[in-house]
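The complex is shown incomplete by one protein chain, all other protein chains being positioned as in the whole.
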Amino acid sequence: MSMLRAIFSHPSGRIGGTIVVIYVVVALLGMFGITPHDPLQQFRIDRLHAPNAVYWMGTDLFGRDVASRLMKGIGQSFLVGFCAVTLASFTGTLLGLTAAWFGKTWDGLVMRVMDVLLAFPAILLALLIIAVAGPGTWTSVAAIAIVYTPIFTRVVRGPALSIKAREFVDAARTFGSSRRYILTRHLLLNLVAPLTVQVTLALAWALLTEAGLSFLGLGTQPPASSLGLMLADSRNLMETAPWLLIFPALAIMISILGFNLLGDALRDILDPKTRSRTA
Amino acid sequence: MAPLLSVSDLRVGFGRDPRQNEIVKGVTFDLEAGETLAIVGESGSGKSVTALSINRLVDFGGGRIIDGSIRLKRADGNILDLAQAAEPVLEKIRGAEIGMIFQEPMTSLNPVLSIGTQIEESFRLHRGLTGRQATAAAKDALDRVRIPDAARRLKYAPNQLSGGMLQRVMIATALACNPRLLIADEPTTALDVTVQAQIMALLGQLKHETGMAMIFITHDIGLVAGIADKVMVMQAGQAVEQGRLDEILDRPQHPYTRHLLGAVPHFESGRATRSDFHREPSKAKSLALAVEGLTVRFKVSGSLFNRSPGSVHAVENVGFDLMPGETLAIVGESGSGKSTTARAILGLVHPTRGSFSTSSGKAADAANPGVQMVFQNPYASLNPRLRVDSILAEPVIAAGGRINAETLERMKALLMRVGLPENSLERYPHQFSGGQRQRLCIARALMLNPSVMVLDEAVSALDVSVQAKVLELLIDLQREYGLAYLFVSHDMAVVERIAHRIAVLYAGQIVEIGDASSVLSNPQHSYTRRLISAVPSIDRRNQHFELDTRQVPSLVRPPGFEPPEAQWRTFGPDHRARAEA
Amino acid sequence: MSYLTRRLLTFPLVMLGVSILVFFAIRMVPGDAITAMLGTEAGLLTPAQRQALAAYFGIDKPILVQYWNWLVGVFQGDLGISVTHGKPVLDIILERFPLTLQLALMSMCVALIIGLPAGVFAATRNEKLSDLGVRIFAMIGQSTPNFVVGLLLIYALSAGFGILPAMGEFTPFLTDPLRNLGQMILPAVTLGFAFAASVTRISRSAMLDVLSDDYVRTARAKGVPKRNVIWRHALPNALIPVVTLSGVEFGYLLGGAVLVEQIYALPGLGRLVLEAILQRDYALVQGCVLFIAFNFLVVNLIVDLAYVALDPRIRLGEGS
Partner (left out) sequence: ATLRMAWKQDATGLDPHKQTAFSSIRLLELVYEPLVRFDKDLQITPAVAASWEFSADAKQLTFKLNPNAKFQDGKPVTPADVKASFERILDEKTAAAARANFLSIASIETPDDKTVVFKLSQPDVPLLTAMASINAAIVPAAEIAAGTVGTKALGSGPFKLDKWEPNSKEVLSANKDWAGGKIAVDGIDISVLPDETAILAALRTKQIDFALINDPLVATLVPREASLVLNRTPVLAYHVLQMNPSRKPMDNLAVRQAISCAIDRQDVLDTASVGEGKVTGPLTMPGYTNDAGTLFCYKRDVAKAKKLMADAGFANSFSATVIAANGEPATAAAEAQVIQSQLAEIGVKLDIKMMELNVYVDAWLKGDFDMAVALNGGRADPYSMYNRYWTKTGNLQKVANYIDDTLDSLMQKGRVETDPAKRKAIFSDFEKHIVEVSPWVWLYTSYSYTAQQKNVQGFTPTPEGSLFGLSKVTLQQ
């Protein structure tokens, strides 16, 4: 609660928070099918209509309502983004934390594997995963998650190493606290701040990655919509029906803007050093 | 004749609405050429803000001068009100007419530029020197602050020098252009006693040589005696008292000044030691803690292109014992291995050699609840994200206990005992002051009824008045529970008040150990003597500090190095010192 | 062991991991070089024909044998022969690499030339209107997918002004610098846009941090003029995060920028790998990925060394 208040009293937090909240609402509406029209229904006599009173954002090649598809697409993109980031942050945190704590061989092993994943061109990694498993929502989630896991691992391991050297951890060790207790209560709890910031930023990237994958035809499968797929489909219609490009592009930009602003605000709020400052 | 600097009714505020957030609330003082004004007061009283306002550096921290004037007599005799001056004029004055040094030498020098570059910069800016000339001038400046081998050191980066050296570099930079006013904002607070003494001596000498005026800010009233002509006491943004040095020290008028003077622990050369415990060698069987031959070495990792040059011999063959109810203080300057010794006993670092035993017979290590530790920094040793009840419960959980009504009772009782309100349990560490947090740490250490407490600089981070109260608490607890303390500190005045015995650590080795009053009143090892003579005291007024430019020896030894066997000499029943070459 | 030795020793390990990953992953993808070449007509092949083709493409032996042979080749500096190009893989990569390198360098230049001053400027105008302007620009830059930027740029220029960089055929810089730059500037700007935005934000926040550091106050107390305080004292200290970011981004760019290369029809590494995957040119995929991974490791190492050069405090190899 106090977190929310802090976000909304922070200048960029207010804007970012509002954007994210609106998107989440729109995404939920889209996911539960509360849209002006059925996003899948093809009003084929109304193909490629420019935005008007009936179709607020126009219709696409099939006469589907762009506004409804956009809502659904936001839902889809957010679903993929959220799931992927949750998965990546979870695995990354687990690996980073244990690597920092146990050090030595385990650290070496984890970090080398992460190096392998990092050194492997990200888009190719995603591409291979999707090609092997076949495209679809959950494959995209897995692919994006695998791409971002090493980043989270690194983000966690660094601070975890420094927290490990903090005095309260030493103190805990002098009492003989169990490893699990120290890992969860001391390290993890104090990693919440960097993780939160990273999560918002990763959400923004995940949206972009999802868009890129769908753009290559590897993400969301038609007739479902996602922001990237809508952009990809509009590519060759850019001149005949610019609204097909403009609305999804704006939607994606504003959402990423929102996550970035929110991330900045969280960074300020959670990090005392930059308090009262915005980036 | 107008004074060199005349500040009148200075008001400074911060933030969007500076008037609402006034930090300095009407300060007035005059300063003649060649005079030294000491500003004292506790943390947050506005000393630094006042100082920064004089050369208008507050502007960059978001501060604004709301009211008042700062009249400076310039070299040509003109008088300029700095409070109204424009930035370009101020740039000419800063560094040239007003020099400034800060508290933290480590962070006050630009880490990525060599110290030579940073000193030269002053000469380039204000004297128009370039190239060789500037370098030569910088070398002279380093010579002036008695840095040996100045020519070579010019190329060093700040991280290659010790704190004391860096502070001298800072002074060299500030004095580069012979300013007529030097502002020193707690120049020695971050340094340890021996180095502090060196810096004070240097400032005294330079003041003498150049005849500059100085504003010296400190919260340690003991330091003031040695250097100041005038003293101003600040509290909550106001100057509550000011006058000549002797007037203030001997006849303080304001209650706050009196309180400040009373709280300072005065070092009394062993006359103020405790006498509530006597060691009886016959009872040696019931030792609370015995340490033998403790040696800790850290392998130095190789640099970018080089292999490891060897290891740091942080602690070398240290041995002592501790009886229930007794306090052994370990003193020594920074880097002498005090903390490493303490940490090795708790099992936080693995000793290379050595053995411990405790009264329970078990080795003292991480799983032994009989030995507990209180760390130096109360801010860092409490997990900021845990509530006090979880913090206190941790040792119990670690020892396999549960949180039941009984533990809860014990928590409350201990909180009461260390003087914290009962509702503390539901609060977070950041909702306590520094002294309160240290009490929390002490309560936490007591949760498991330890027999030995290791206190590593447990009161060093606290304000003087708070420090006194915590010390009192520790002594009470010792009496009550029969605790044995291993008290690590560099502050001789504090040590004198709490220790029964003292061990002096130098470069990882004990050089002198014995009964506190004997060691303090009759130090035998030259290093102990040096430590003691460096302690400031308000009794030694305008004293001429000895300037000692010796360096602490490097502890890095090549692989396989073993130090020679020590020779001990005995001076009395419980007092031994290492023979010196 | 010195840091450098230890660091270099991890290279082969990571490369081995990458090689295993790429080798087996690419073979797990359905379809092979035969379907890639013949498409649905591959169904017309008799078993003997199929066998002959498999032998031709070198995919007839057991997979572990294939891996071993390939690995042995790699150790001898032979990345194999690409079946689509009919040339040694290394030759093809080295042919394509200059473009990718140039593109990466140019986008980094674009990013640094725009981003760094913008970030520094914004930091010194903290909370002022101009600061806000810079930040909004940076946010927009970061939140626009670069394929959208690319498509819009091409459309706007070609339909609106009738100009367009030469597409398709890449002219090496040394052959015709002007033509080369004309060709590369738009892709570099497209990639550099988001990159510049990140640099702006990072350098702004790093500058803000640094400007409140003690040594900046010291410099001011010495009477150093504002410009010098910023550029000589503060900036070098704020560079570390900028270098980190640029290094990571540059490392990624060296792997090729698939979408941008595709849109601007540049024959870079990104497209090379993508097409190699689509054509199941296993040797080429493997070679490219190894090459890219190696570059990434080298760039990372250089970044770490740059830290040491930038900041004498940093001593590598401690704690990690």
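Going by the order they are written in, the chains are A, B and C; count residues from 1 in each one.
Criterion: a contact is a pair of C-beta atoms (placed from the backbone, for glycine too) under 8 Å apart; a residue touches a chain by one contact, two chains touch by 3 or more.
Keep in mind it's a predicted model, so treat the numbers as computed, not measured.
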**Asked** Taking the complete complex into account, which shown chains does the hidden chain touch?
**Response** A, C
**Complete:** Among A:14, A:47 or A:112, contact with the omitted chain is made only by A:47
**Asked** Out of C:21, C:36 or C:89, which touches the unshown chain?
**Response** C:36
**Message:** Contact with the hidden chain only, please: which chain A residues?
**Reply:** 40-42, 44, 47, 61-63, 131, 134-135, 217-218, 221-223, 233, 235-240
**Fill in**
Touching the unshown chain, chain C contributes residues 29-32, 35-46, 48-50, 52-53, 56, 84-86, 95, 151, 154-155, 157-159, 162-164, 166-170, 262-265, 267, 271-272, 275, 278-280
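To be clear about the criterion, only the chains that are shown with their structure count from here on.
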**Item:** Whole-Å separation of chain centres (CA-atom averages), chain A against chain C
**Value:** 22
**Asked** What residues of chain C sit close enough to touch chain A in their complex?
**Response** 10, 13-14, 17-18, 21-22, 25-26, 28-30, 126-127, 135, 139-140, 142-145, 147-148, 151, 155, 159, 201, 204-205, 208-209, 252, 255-256, 258-259, 270, 273-274, 277, 289, 292-294, 296-297, 319-320
**Message:** List the residues on chain A that touch chain C in their complex, please.
**Reply:** 112-113, 115-116, 118-124, 127-129, 131-132, 161, 204, 208, 211-212, 215-216, 228, 231, 235, 238-239, 245, 249, 252-257, 260-261, 273-274, 277-279
**Request:** Over in the complex, which chain B residues touch chain C? Could you list them?
**Result:** 55, 57, 60-61, 87, 90-96, 98-100, 102, 104, 107-113, 121-122, 125-126, 157-160, 170, 173-174, 301-308
